[in-house]
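Quick one: the structure is below, questions incoming.
The complex appears here without one of its protein chains, the remainder shown in place.
For reference, chains read A, B and C in written order, and residue numbers begin at 1 within each chain.
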Amino acid sequence: GSGNPAGGDSAAGGDATITFIPKQLNNPYTDVVLGGGKKGATEAGFTSSNVVGPLEASASSQVSFINAETQAGTKVIVIAANDPDAVCTALGEARTAGAKIVAFDSDTNPDCRDVFISQVVAKDVALIQTKLISEQIGGSGEIAILSATANATNQNEWIKFMEDELASNPDYKDIKLVAKVYGDDNDTKSFQEAQGLMQAHPNLKGIISPTTVGIAATARYLSTSAYKGKVALTGLGLPNEMRPFVKDGTVKEFALWDPAQLGYVAAFAGEALKAGKITGAAGDTFTAGELGERKVQDGGLVIVGPPTVFNTANIDKYDF
Amino acid sequence: MLASRDAITIYALAVFLVYASISIPRFASPVTTGFLLLDVIPVLLIAMPMTLIIITGEIDLSVASIAGLTSATMGVLWAGGMDIWLVLAISLLVGVVCGIFNGFLIAVLGLPSLAVTIGTLALFRGLALVTIGDNAVANFPKSLTAFFTSKLGATGIPTVMIGVVVVIIFFGVLLHFTPFGRGLFGMGYSKEAAAFVGIKVARSKFWLYVASGAVSALAGIFWTLRYTSARSDNASGLELAVIAAVLLGGVSIFGGKGSIPGVLAGVLLIGSLNYALRLGRVSDVVLITVTGLLLILSVVAPSIGSAIRGWRHTRRAHHNAAQ
Amino acid sequence: MNSALESRKSPNKQPSSRGWTAAAPVLRLRELPVFIALSVLVIVTYLINPLFLSAQGVKDLLLNATIVMILAVGQTLLIITRNIDLSVGSILGLVAFGTGSIFAAMPDIPIIAVFVIGMAFGVVLGAVNGILVTVAKVPALVITLGTLYVFRGLNNAWAGGKQYFAGDRPDAFGALSVDTFLGFPIITLVAVVVVIAVALYMSGTRPGRDLYAIGSDPDAATAFGIKVSKRVLLAFLANGALAGLAGVLYASRFNSVGATTGTGMELTVIAAAVVGGVAIFGGSGSVTGAALGALLLTTITSSLTAVRVDKFWQQAIVGILILAAIIIDRVASLRTAKKLRISEARNV
């Protein structure tokens, strides 16, 4: 754009504001992430932190929120992009107006943000899920993936790593990925997609669902159907949602990182950017409160921590 | 005229703009104009043919799906290496073809538009999925995408508004100042009586759906280039937003009544309310609730008003009779 | 039977008239095409993939249809009276979340009480629509488009990010949508009972017939002395109750209930009614048809998956199906009209 969209307001100075724009409001996983974010924002010294966002996770729905934040002169925008490109122009305008952009959870196009706070190394997330499913189905048989939306940046990246791994790792040579379906992070849709998988693929041995809504809905379907105990399920889930299914044997093991840490680190990264301590270049380091020092890697990537595997033995220890 | 529903919406818009400019910090600035207008352009565009269609007593629920299909087509063609101008022309044509399809079913076969366009809402969105699948295409020419977010100097008004204004004027003149428009109002009240004065009911409807398809395609193109992202789910759910705005603008869902200025006010009222709430970081929860309440109020208020007048009138009549 | 009448008619007119009389029930059986389509669909799918009609497959088919079926029945009551309720998805969402909240607050509450409370909640929400429509005399489409937003807003405000999961509810409640009776899932039986009861009411009782009259010509109904407002209000209340029932059943069947539960359901429900032969401008159609429409719409999704049709085609095929239903309906009614014209014409 031309000129300075934020008008004279950027000079207001002093007020250090941070705004989180999640994919969608009123989503339990998001709430945990944002809880960590708020905590981090306070500890990092922001005078005010806000959460704004759409009620539905569609590609373009975040843009007008970014615009409003741009105009409000917000110093740091932390965003989980619904679409890597749709938010780019708006983020560009925000940066012109002086805002620092932290992507978290789901990346934007790397040109449009300063850093990306990633849960874990994408490849690690993919590998742990293939490992879990392989263990649960005994190393051979048909499997399927039930993902979120077809465009979800993070899920698609993991799925790519999973496919590569299944193809290249000799341990998995007997495992066949027969289908990829999308539940759109909608409970009902995911539920019915799970159902469809069973019918379309009578020999299905296992399902990977790398999304919290999807894994819970699939678990619900399996636990209420004849397939309970016959078809294995793993993926990324919230312990609080998955507890009954782990206890009733529908799900043996699944994985997730601590979502709160994601928001927490993002807030500190924002503070570091704002203060000019880092620029997002590889090698920059900043302190993320109680989590200690973090380093910016290639491509502006900041890794939060390794995933945890949950099962009957440990699930009661977690509350998120 | 001054108390009609479209006039009320126009007053409401004026009052709200004044209120927001005074009490919401930063609202009164060219930046607002720019962002706000960019946000409302798709609704504004589609609301034009929608107004005419609702005035004839019909409806088109498939508009957002047409926009989505247009977007998907753009993505696939561009990714396939076609010249961008050809891509735009073909995409527009896709919208026109969708409109012809709707128009054929509704005007030629005489099927009920509400039912038909629920069907084509699913069909066109489905075709968008078939076309582009789960891919997204984002690498449109920079010059073009920049143009779609550029502003007219310091006014903050987006450059594309010039085109949008042309569309608005076109439909406004068509509805209010041409024999064709007169015919639409007549049709809206009574198709049979309209046919008797030589109004070509079926043909008029047909062209309205074609226009709706074409304008929805324009909205789809705008959407794709503004957000630099061609996806199958672009603009999904927009149909209800458009209809809400049109109804808020004083158009009667039964047909026969309504005006372009009213609809313009309806769209801008929802748009500016939306933007003001976002500036104030008020949750979207409030926005959808307020939109719903406004819509209900806009139709209920006049009837409450007339009920009160009627009640007063009877009381006076009884009073006089008693004397 | 009506020999008195037939003897009155001129001889050359009698045969064609009689023909029309005899053909009437068949011609007017608007459910027939839906039923045939459904049968063909199920059989073809079964031949391609026998798993489709396995015990679990059948159970899934019926369970999938249950909720849409109940909603379609309620919606049909309204469409027949020339009204509509776009807010059903939002009502369902509110009631479903309400159900979750009740169990969270009172885990030991009897399940039947939850059904009663859920339906009562639905009735209250339906009453908001109904009262606005009948008292203010404004079009239902506008009002319920408004309440679609308002109810959804309330749901978001109430639920926020909170969701209740299957695990938060008693097992017996969840079991309703798992256990079967004679091969039929229990909640499906609930839906079937609802369909039969409402169908009898609509075709066999005076208030039920009044609803058709109202939809056929509301002004004539007023002039004739039918209590239009009262009946329409009752239809809204019934629709609210059914949406409430659907909400409770939703909570029983699905994993989570929260702020967005039921979003976008309205168009599916209306589509089900349309596919089932309910005329969108009132006056004709049946709840049985709507229920079959719901079954057809939900089955087609499952069936396309079962025969592994590319998932991207599924929505397009649903659209084509809806259009086909409308066109079939139109062709049937044109044929009826033509028959009438020929049967009543003199020997010209």
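Here is the rule we use: contacts are C-beta pairs under 8 Å (C-beta built on N, C-alpha and C of every residue); 3 or more make two chains touch, one makes a residue touch a chain.
Basically, contacts and distances are computed from a predicted model.
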| item | value |
| --- | --- |
| Undisplayed chain, where the name is taken from the UniProt record, one of "Phosphoribosylformylglycinamidine synthase subunit PurQ", "Na+/H+ antiporter subunit B", "D-ribose transporter ATP-binding protein" or "phosphoenolpyruvate--glycerone phosphotransferase" | "D-ribose transporter ATP-binding protein" |
| Chains shown that the absent chain touches, full complex | B, C |
| Hidden-chain contact residue, picked from the options C:Asp210, C:Glu266 or C:Asp329 | C:Asp210 |
| Touching the absent chain when the full complex is considered, from B:Pro42, B:Gly156, B:Gly183 or B:Gly266 | B:Gly183 |
| Identified contact with the non-displayed chain, of B:Gly163, B:Gly256, B:Gly280 or B:Pro302 | B:Gly256 |
| Absent-chain interface as seen on chain B, which is shown | 173, 177-179, 181-183, 185-186, 189-190, 192-200, 256, 313-314, 317-318, 320-321 |
| Touch list for chain C against the chain that is not drawn | 1-2, 4-5, 8-10, 12-13, 17, 20-21, 24, 200, 203-206, 209-210, 212-213, 215-217, 219-227, 279, 282-284, 337, 340-342, 344-348 |
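As a convention for this text, only the chains that are shown with their structure count from here on.
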| item | value |
| --- | --- |
| Touching chain A and also chain B, the following chains | C |
| Centroid-based (C-alpha) most distant chain relative to chain B | A |
| Centre-to-centre distance between chain B and chain A (centres being mean Cα positions), rounded to whole Å | 35 |
| Distance between chain centroids, defined by C-alpha means - chain B, chain C (Å) | 29 |
| Set of chain B residues in contact with two or more other chains | 133, 237, 283-285, 288 |
| Sequence positions of chain C contacting 2 or more other chains | 156 |
| Complex interface listing, chain C residues touching chain B | 132, 136-139, 141-143, 145-154, 156-157, 264, 267, 270-271, 274, 279-281, 310, 312-320, 322-323, 326-327, 330 |
| Chain A to chain C touching residues, read off their complex | 25-28, 30-31, 55-56, 181-182, 186-188, 191-192, 195-200, 202, 213, 216-217, 219-220, 223-227, 240-241, 243-245 |
| Complex contact set, residues of chain B against chain A | 26, 29-32, 34-35, 38-39, 133-134, 136, 138, 145, 149-151, 154, 223, 226-229, 231, 233-234, 236-237, 274-275, 278-279, 281, 283-285, 288 |
